[in-house]
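Handing you a structure now.
Excerpt of the complex: some chains, original placement.
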Amino acid sequence: MRVGIIGGSGYVGGELLRLLLHHPQTEVALVTSEKHAGEYVHAVHPNLRGLTHLKFTQYHLSKVEKNCDLVFTALPHGASVKIVPELLKAGLKVIDMSADFRLKNPESYLKWYGWNHPVPELLMEAVYGLPELHREEIREAKLVACPGCMATATILPLMPLIKSSLIDLDRIIVDVKVGSSGAGAAPSAASHHPERSGGTRPYKPTDHRHIPEIEQELSLVAKKPVRVAFTPHAVNMVRGILATVHAFLAREITMKDVWMAYRLTYENEAFIRFLRYKKGLYQYPDPKIVVGSNFCDIGFEVDSRVNRLVVFSAIDNLMKGAAGQAVHCLNIMLGINEKTGLEHPGFHPV
Amino acid sequence: MRVGIIGGSGYVGGELLRLLLHHPQTEVALVTSEKHAGEYVHAVHPNLRGLTHLKFTQYHLSKVEKNCDLVFTALPHGASVKIVPELLKAGLKVIDMSADFRLKNPESYLKWYGWNHPVPELLMEAVYGLPELHREEIREAKLVACPGCMATATILPLMPLIKSSLIDLDRIIVDVKVGSSGAGAAPSAASHHPERSGGTRPYKPTDHRHIPEIEQELSLVAKKPVRVAFTPHAVNMVRGILATVHAFLAREITMKDVWMAYRLTYENEAFIRFLRYKKGLYQYPDPKIVVGSNFCDIGFEVDSRVNRLVVFSAIDNLMKGAAGQAVHCLNIMLGINEKTGLEHPGFHPV
């Protein structure tokens, strides 16, 4: 399949390239960047040096239409929505990495992003690209809206607990720790090395933009409104997200009940790993262990002393939280083995 | 005042030395280390090179008795309890950095630490060395039990909220992020650089040993039993603790109510700083900013959408969480300006 990457100079674009250049079923036909048009992609993504002679080009619809069957749009929020409609109209399938098509309720865009959605009719057509929840719809989708990285890390551990009615839906706390690559490739004061290195900095402790998609999807699972109290922290790592979910128990439960809930939902999932083996240093999820892989590691403890369940999920924000998840969706759309091009584990130590 | 440090080769011992060597009212009479006896302290604490010619000596009661008026015991848990009784009997005042005298209920030692307390009668005599809570008792104390670092970071933000009855006492979540120096100077797999660097690793997600002292002190404040759900995470920093407290509201409140609660309790405290100024990168506490100082930075947001209050407190685990707090106690015992020897801010950036 001939694929294109629209907006390929960011970190997600780089990961898409890394994955797609080795994917046996795809040929990268073009990769665009307005800023770097004419430059070798390896000048921007130096790990790809020697592996490709591709250069960035400017975006032209006609060129994309002619050379691609499917495109990944890896543009900033608010920019995707401007070109996705024309790509769809041209008959291309689109896997969009931005937030522009994740929310079903058009009003949510005004509320959480500050702008009116220009093509609200596309919101119902778009499929929220979390394979573990929407596999069948992804298979037939024309437009996939890839989940936010922190949303992925939050929904995956919570979905089975909600399905199995194990937790109190009114008091869900999600305390997230996130690496610096999550904020993108553009330099900023918040990601300036002297400021970011060695610190642990809360940001957007209420009203983070990933909340509406988390609540939308979990409410779908619960079949009633679910609210989450969500607070992220910028920590001193480059890649990775650890979501610590603190939930209060809806009833008396044991570790076994929780394992059963997880197994029930994820038994056949290729990219969910459970941490049950009580040996070694990594008995709970740590994003360090999934860096570069598409895995979501999940582990937990029942804290019956205080009637709490604490669950940890770890992902690589650029992989399971973005490019890896997008390729997973692609595999589903292609009807091939879902692991294709995503088999590789992370490095240890890294 | 002639002071001694018993067990001075660890990180807390090093900080005590750094502070006491510049303290205008103390003379460091001796510093012991069984392992490094005979060596210069600067071989172990290289930042002190050129500032002192002290050498480590072996511990001998008679020598301590003869040369010191007060001692800091910076020994591992379970080791302090073996020598503190004889130090007290010899008429010395003791500021103990271990957990051995923090808990009032002797049975708690069996439950949380796994051993029977050999001198339970000293537990009621010992004063829990948190100046913001026990200033008057510290003034007259013969034995001060310095709080645990994570306990300090947890009690300080919670105490005023409990005093002012702002939060639901049954659902307090404390999600802690802690630097590697908190685990001490002895190499271990968990603190091995290749394993610790760049990761975010939950550990002891339930039943951490700092819980009983936290609950003891908060119950004292609440005048009824308080329980906290407590989970620490090892993050990629050397010094510092960030405690994120997620609490549900007991009633409808505003930001102003919370500020008033904090001001009421901490208005005249020298080492509590509030973060209210909404400019700049550090609008919430970040341990990076207090590294090397004795400050506890506190900030928060009311998340009325989900009926939650989220509070952040940041301390340097070796300072406000250990050596700085101990010197603060010393200053109170000496009846001098509480800031003496502790005026210096942290470095930025660091």
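We just call them A and B in the order they show up, numbering each chain from 1.
Basically, a residue touches a chain if its C-beta (ideal position, glycine included) is under 8 Å from a C-beta of that chain, and two chains touch if they have at least 3 such contacts.
Nothing here was measured: the structure is a model prediction, and the numbers come from that model.
Of the identical protein chains in this complex, 2 are displayed in place, while the full assembly in this structure file contains 4 copies of the same sequence.
In the analysis below, only the chains that are shown with their structure count from here on.
Look at where the CA atoms of subunit A average out and do the same for subunit B: the two points lie 39 Å apart. For subunit A in complex with subunit B, the residues that touch the partner chain are 171, 173, 175, 177, 189-190, 194-195, 197-203, 205-207, 227-229, 231, 233, 235-238, 240, 242, 244, 246, 248, 281-282, 284-289, 291, 299, 301-303, 305-306, 308, 310, 312, 314, 349-350.
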